[in-house]
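First the structure, then my questions, so here it is.
As you look at this complex, bear in mind that one protein chain is not there, while each of the others sits in place.
Presenting subunit A:
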Amino acid sequence: MTVMELKIRARDYGAELAAATLPRVPAGSHPLANCPSSQQVKDVSREEVDFDDPLRATTRKVEDFSKNVEQVELATTRGIDHELNKVSSKEWAAFKRSLTQRFPVTQTISTTLTSDIVMRSDRAPEKSLASVHLDELDDPKKFAEKEARVLTKQEYLSQLNEFKEEIRRAWLAGDRVTSLRTSIKVARLLLDTSVLQFYPTLFVLVIDTMDMLGDLVWDRIKKKAEFSDDGSQICSLSGTFTSNDVCSEAKETCSNWFCKIGSIRELLPRIYLELAILHCYRFLQDNFFATIQRLTMMMRGIADPLAYIYCHLYMVSCVHKLPLPSTDFLIDSISDIETALKRIVLVKESSEENYEHRKMLFNLMEPTIEWIMKCVFRGCSQSKINDVSVKVGLGRNQLTMTENVPCISIILHHFIKQLPIEVVNTKAWEILQVIECCNDISLDQYFNFRLLGLKLSECRPTRNVADAIIGRIFQAGSQLDDIYKYLKVADAYLDLVLQYQMDQYLAIILGGIFVRIGSKRATEDESDSLQSIYGKILNHFCNLEDIFSLDYFIEILDTVHGVSRNTVNMRILKKATRNGYIQDPRMIQLLFEVARSLHDSIDYANMKNEDHQQPSHHICLFVSKVDFVADLEQHLTFLIECRAVFRNTNEIKETLVHSCNSLAVKAIRDEEKRLDFVRSCIAFNEVTIPSITNVIGRMNSYLETAEVALLGGLVPHTDELIESAIDTLRSLEMSDGAQLPSGVGGIFPLVRKLCSFLVIVPGNLDEGTTWAPRNIISTVNPVSCTIPEFRIKTFCAVLLLSAALAQDKLPYHSDNREIVGNDQLFFGEPSYFRELESISSVVLQNLIDGVQQESSPVVRGNLALEACNCVVSSFEASHETTRICAKLMEIAKSCLQSKHGYLQNTLRVTNKYIANVPVNVSAFSAPTIQRESISSSPLQ
């Protein structure tokens, strides 16, 4: 194709800008500026009164509200006891769920005692007594060993469900005896505590069945009481009926049920079934205390501690169905449980296996104790609660306390847990003393110390009390030798220590931790606690210097590893970067170490991008906040150090480049232009940038550095950097276009930025005045490996660049006055303009083909419009340019809807443009267009 006749349009950018911008009027006041302060205060005070935002309701309103709620609650509880029970039944359901979740069941359950119940389907026909005796003679040993069978969990559960279904079926069929028999079988399952872990799950399943039976019996008796045989209603029992309202016939049925259950031989099933229908006692009597008391006592006959305690739990849940004024009977439960637990606690035997077994037992019992204690505090009268406190050791006088056997640790724990904080506040010292004498296997003592700490932090004790207690716990030679326990306790008391600014204790605690942890690595659990402790310290102090000056702070931090370490490190960095620049060299060094450990701990190879983004971000913030004030060299040294350490993330390297550039600019602005320093900064960047693997980041860094170099007047450096940037672009093009990071949208703005920067870069006489635009074109020109969209946009950018360069006066110049713009450098030089025109013509020739390569019609249309606008604004109308414009418009029209705004505007401008073509020229153009259209037709 021949070189086109082109004339670049002369433009007055200033006038164009003025014409295109909206008229501007100076504003009287800043719209975002603050109002005068006095007025603001007034507003706020008014707001407190009238403002009706529910989220910002004043405290007074909240109090009112809570008072109302209380009143409502009171009213409901007074009205009907059942309302209260309903609430707790919801809680109970949640508790049951948590029970099964807390002790997940392994897949198989080996059963001994229950096997004949559960596996009755394949049970052999009953052996006669004689044959049993014969067996016994044959192999007495074999007979003695109970046969353990292994069932999968699923089998067991489905068998239980089958039982449940059987009970319901038999009941509906009127065969209540079978229902009862099956229920007894189910209750017997609870006799087997051999698979400890399974017991809570089993318990929940069994009591569900029991409850079902209880409800069936209840409904039946209630129906008997309300309706006569022939179905006519006798009476209606309200929620608060008494036994007097119940007819004798219903009473008869009811007592029959209790008789039947009373004849069950085995103790545990008998108790469970009586509990299941416990609420039916309402038909017979109005005072239930004797019954509950008897049941509580009967349970004492269950020697297995696990079965015993869970039986109490079931009783608590059943008793809630009775209308009782209080749950005072629970005190007996608690003291019975304590007696039972004492037996386990005081076992002399101390083999390892036995110890583990006992630990496990307590673990399984803990939720039940917690629940019962909760019910004690919910429902018991105050005098009874006082009884419990005496029982656990509070309120006794000092003399008797030392004599008595201390309370069981686990019971004490849950007692304190439920204790209202006001009581904890007033009796804190006493509680501490009780805790000190109570240390047994059931629950490690440190849990109680910790609990007291947490409770105290809630209730804000007086300074003296806090001081005494903390002093006592953390005194030298405290009982807490184990680092983990020490950390747990320290964590609980730290809030108090910080709140009251008891710095001496903070020092003691940190010292204590340091002594205990020594130089070993903290385990995961310990690290968690340390993380929490460090979090609290970091939150409390406003100044990082104060924190770092704490004894052992850094030393202890060094023992923490893993996720906790990273979390702490990030918090430190966050704290450091929150308030302005970091100028203290010692602080910088410490933080640098923190950042280094954070960086080193990140496993970049095996982590997803999102996971290490946050730590990197914190490191970046830190790097950018470091400020050595006037000592630029040291700052650069710091950056070099950083580069050596933070090798792994692009983000940090980009930050380093950016920091270095700011440093260079600082040097340039300096009175005594320190060009050598600027050079070393640029050299630093030239080394750093290639290691940035992210193309956009690299490109951006190159451009930024090039700008700085130009500002510093270092034109050769600028040229080199531009070349590197274009090379980066090329390396991108080499790779598959589809893999462009964040698409064309990500990289293209950088190309545009490059072109606009090139406007002020003086032409290089050695390389040719327009080497850079040519380089760009040659980068994108290989059709095979470029996305058409990117290619066209780049072409447009180059076109606009050429047009700008061809102006008599450039639109803008470098800030550095020593840099002479191309407008002055090549003023009136014809070869320069020819050069620019030739670039333009190369681009123009490729424009239409390029547009047509785009596959998506919408994108193609938009590209055509963009290209067309570009041509129209850059060149004087000639037959060549109008032909191209017409062609582009044609493409755009075929791709876009006619109502498209951009299309219409461009069409208007283009039509005007085409109309400007000199007449004689357009006469010639007709055959050219024809020829062109013929030649290009195969492409269409």
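One rule holds for everything that comes next: contacts are C-beta pairs under 8 Å (C-beta built on N, C-alpha and C of every residue); 3 or more make two chains touch, one makes a residue touch a chain; residues count from 1.
Simple rule for what comes next: contacts and distances are computed from a predicted model.
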Tell me the UniProt name of the left-out chain, picking from "NADH dehydrogenase [ubiquinone] iron-sulfur protein 1, mitochondrial", "Vacuolar protein sorting-associated protein 26C", "Trafficking protein particle complex subunit BET3" or "GTP-binding protein YPT52". "Vacuolar protein sorting-associated protein 26C"
Out of A:90, A:343 or A:834, which touches the unshown chain? A:343
Residue, one of A:105, A:191 or A:234, that touches the chain absent here: A:191
From the list A:252, A:286, A:482 or A:545, pick the residue that touches the absent chain. A:252
For subunit A, which residues lie in contact with the unshown chain of the complex? 129, 132, 136, 140, 143-144, 191, 249, 252, 258-259, 262-263, 265-268, 270, 294, 297-298, 300-304, 336, 339-340, 343
